[in-house]
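Every protein chain but one is kept in place in this view of the complex.
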Amino acid sequence: MEATRACPACHQQSPAATWEHSLMVCPHCGHHDRLEAALRIAQIADPGSFREFGADLRSRNPIDLAGYDEKLMQHRKQSSMNEAVVTGNCTIEGELAVVAVMSFDFMGGSMGSVVGEKITQAMFEGALEKKAVIIFTASGGARMQEGIFSLMQMAKTASAAALLEQTVVPLFIVLTHPTTGGVTASFAMLGDVILAEPGALIGFAGPRVIEGTIGQQLPEGFQTAEFQLEKGFVDAIVSRDRLRSTLAFLIRTHKGTCHD
Amino acid sequence: MEATRACPACHQQSPAATWEHSLMVCPHCGHHDRLEAALRIAQIADPGSFREFGADLRSRNPIDLAGYDEKLMQHRKQSSMNEAVVTGNCTIEGELAVVAVMSFDFMGGSMGSVVGEKITQAMFEGALEKKAVIIFTASGGARMQEGIFSLMQMAKTASAAALLEQTVVPLFIVLTHPTTGGVTASFAMLGDVILAEPGALIGFAGPRVIEGTIGQQLPEGFQTAEFQLEKGFVDAIVSRDRLRSTLAFLIRTHKGTCHD
Amino acid sequence: MTKPVELQLKDSVDLLERMATLEPVANERSSWDCVMLSRQQGRPGAATYISLICDEFFELHGDRTYGDDRAMITGIGMIGGKAVTFIGNRKGTNLRENITCNYGMSNPEGYRKALRAARQAEKFSRPIVCFIDTPGAYPGLGAEERGIGEAIARNLKEFAMIKVPILVFIIGEGGSGGALGIGVGDKLYMLENAVYSVITPEGFASILLRDPSRAKEAAQAMKMTAKDLKRFNIIHDIIKEVPEGAHKDPSFTANIIKKTILRDLAILCAKPPKNLVRYRIRKIRGIGDFEGTESWWNTLLEVFGRTQDLR
Partner (left out) sequence: MTKPVELQLKDSVDLLERMATLEPVANERSSWDCVMLSRQQGRPGAATYISLICDEFFELHGDRTYGDDRAMITGIGMIGGKAVTFIGNRKGTNLRENITCNYGMSNPEGYRKALRAARQAEKFSRPIVCFIDTPGAYPGLGAEERGIGEAIARNLKEFAMIKVPILVFIIGEGGSGGALGIGVGDKLYMLENAVYSVITPEGFASILLRDPSRAKEAAQAMKMTAKDLKRFNIIHDIIKEVPEGAHKDPSFTANIIKKTILRDLAILCAKPPKNLVRYRIRKIRGIGDFEGTESWWNTLLEVFGRTQDLR
């Protein structure tokens, strides 16, 4: 009998092959399920074009927090990733690009020194090689286990974005479920174009924190991609099957029509 | 018996000399009454320092509108002004400045070709002589008797402000009662610092037009200087007795502390 | 997706022939007729022309500050292999859309969205095409609260300095400051039956003629048609429509717009950015009709000489 998989949103079962064929979008309700970084890259990059960099970076324990080393070790084992972001070069419909893909599965996609460093390196690679930089975000925010160092990664990635801007290389952001906290308040909101996957949760403060502030439940649809589109912070919501061609179109239309 | 004058706001009588002494601010309620351009200049410029320019400019009748020539003639006679703005060079507490003072008394302070031209010339004078430009606004908007030419004065004065910015010369705006329409939607909102006199009406659409849109009366205090401060469009509300020293302070603090 | 050159040429010839036959009809239309036609439900809007002109178009939303104003459309299109940023007023094509688009009347966030699109275009050397079609900025409470005056003023200032070509087409109603807010550019065109004015004829009639019912007369007196503005040298040229008006054959007009864009961009994209800006500002600087000192030309050049980014 064929293996099936339940949709986390509508709970309907679909064959594993169907899920894969639909790029992990539920064929019943359109729910965009979380993707592993490797799968995301396979969906976006031209086959065989991806070359990873920065894979050797490993977090230290900068504030000597008890248990952090073990936690990291455990996540490396569980997730088959070294950190919460994978970075590399590739082509997309033949267009050169630098790609960074965050993964919520690795410590909630939290940004510590390594994530900040790899995002920064990706932007610098784009700046130097004049290649569009594309970042898929998925994060609960700063990695508080690294204390003040995690906060500073916000400034570090944002200043990298500032330099990237200065070199007139485009930064494209794809917000995926969920993107919150320190990542939202740094590079995630600094794209020349910001796309979002349907239904993704996008915000700064977490829903429970806001509910604590206002003393009541959040309105339906608050902090979704659709909400952010209406509020003017997202350029377009793009379903997963159109992401690849959309990114290629954006790269092509950001090369300069005049004076180049 | 001494001549008295009633306050348009609180209707209390005060001696004419008291009005003059208080810079035409009602000693009872603080109402800032409308000032003639000459009186404004006397209050702001160092004595004897004001040198007018552009006084020879006269409106034509660009769209051949019946009655416009007569209307102009009549206003010139009534107001002892040639147009709705007076421009010139002066010093303020010894600091060099270019000053433009609009007058609501001349055809509602409306902006036609001459007003647009004189404002533009004032900004260019500032740009060339590296002198701060200070504009006191008072206007009902574009001078519709000049048709499309009046609309284009908005673009003209705004592009002058753009060039002024490029030469790093400060533009200070003082919004006085009332400032609406095409003047609000051009140079009046383009100051590096925007001051306002207390109680001044400041807005784009006129109150009656908005009431027509929303089908009800406007809330108390809507479009006042205080409202605009709260909404973030005015840097500070400055009472008339402190305007002169405030402008001098602003000129001094906009000369550059570093690298100059 | 571009047509081969022969077909393009054939189109041009067809166009010229049809244009030749149109002149008289348009000539007979009164100012008020143009006002009515420019406002007519079903007249092609920015979205229609964009879709007829572009091989591909991707809409970009939002001002990154407050909201996404549906009354303003912005995005990137490919036209003849060139990437172009489009900015346009949007009225919607049916009653339902009219409402979501607020009948083409933008709030401040619409003008800020337009400015964001323009700055992005400038950053990536994409030329800009604007389509004007609005009764004016929205005169509502929220618009005043969020600074509609500031938003328009900022656009007038920033668009004057944008370092890529800006082509402006007034395709329907060009209503006052709300139209001008996306109307500063290098080349300004009006469709044959479009209008452009400082106030609506109704407003002019009630304020200056003291009788709102005299709007027809006001329209005539205000000189707000394409021909009037061509005579005043405010616009560069008039874009033809079929005799009944653009709604009868949108692709006819779209085709002329497309050709105009491609022709102008070939010329303007070649100019150094500072020359572009200088020409644009000189043109604006010269608008006005008065007696007295007019020796502004040398002054302007001197001011340009002192600017920081434009030398």
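Letters A, B and C mark the chains as written, and numbering starts fresh at 1 in each.
By our rule, contacts are C-beta pairs under 8 Å (C-beta built on N, C-alpha and C of every residue); 3 or more make two chains touch, one makes a residue touch a chain.
Small disclaimer: the values here were computed from a predicted structure and weren't measured.
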Please work out which displayed chains the absent chain touches and list them by label. A, B, C
Among the options A:W19, A:F104, A:F172 or A:F187, the absent chain makes contact with A:F187
Missing-chain contact, candidates A:N89, A:S103, A:T120 or A:T176, resolves to A:T120
Touching residues on chain B - with respect to the absent chain: 165, 168, 170, 189, 192-193, 229-236, 246, 249-250, 252-260
Absent-chain interface as seen on chain A, which is shown: 54, 56-60, 62-63, 65-66, 113-114, 116-117, 120-121, 124, 127-128, 142, 144-156, 158-163, 165-168, 181-182, 184-190, 203-205, 209-210, 212-214, 218, 222-223, 231-233
The missing chain sits against chain C at residues 64-66, 108, 112, 146-147, 150
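Methods note: only the chains that are shown with their structure count from here on.
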Tell me which chain's centre, taken as the mean of its C-alpha atoms, is farthest from chain B. A
In whole angstrom, what separates the CA-based centres of chain A and chain C? 38
Measure off the straight-line distance from the CA centroid of chain A to the CA centroid of chain B, and report it in whole Å. 51
At which residue positions does chain A touch at least two other chains? none
At least two partner chains per residue is the criterion; list those residues in chain C. none
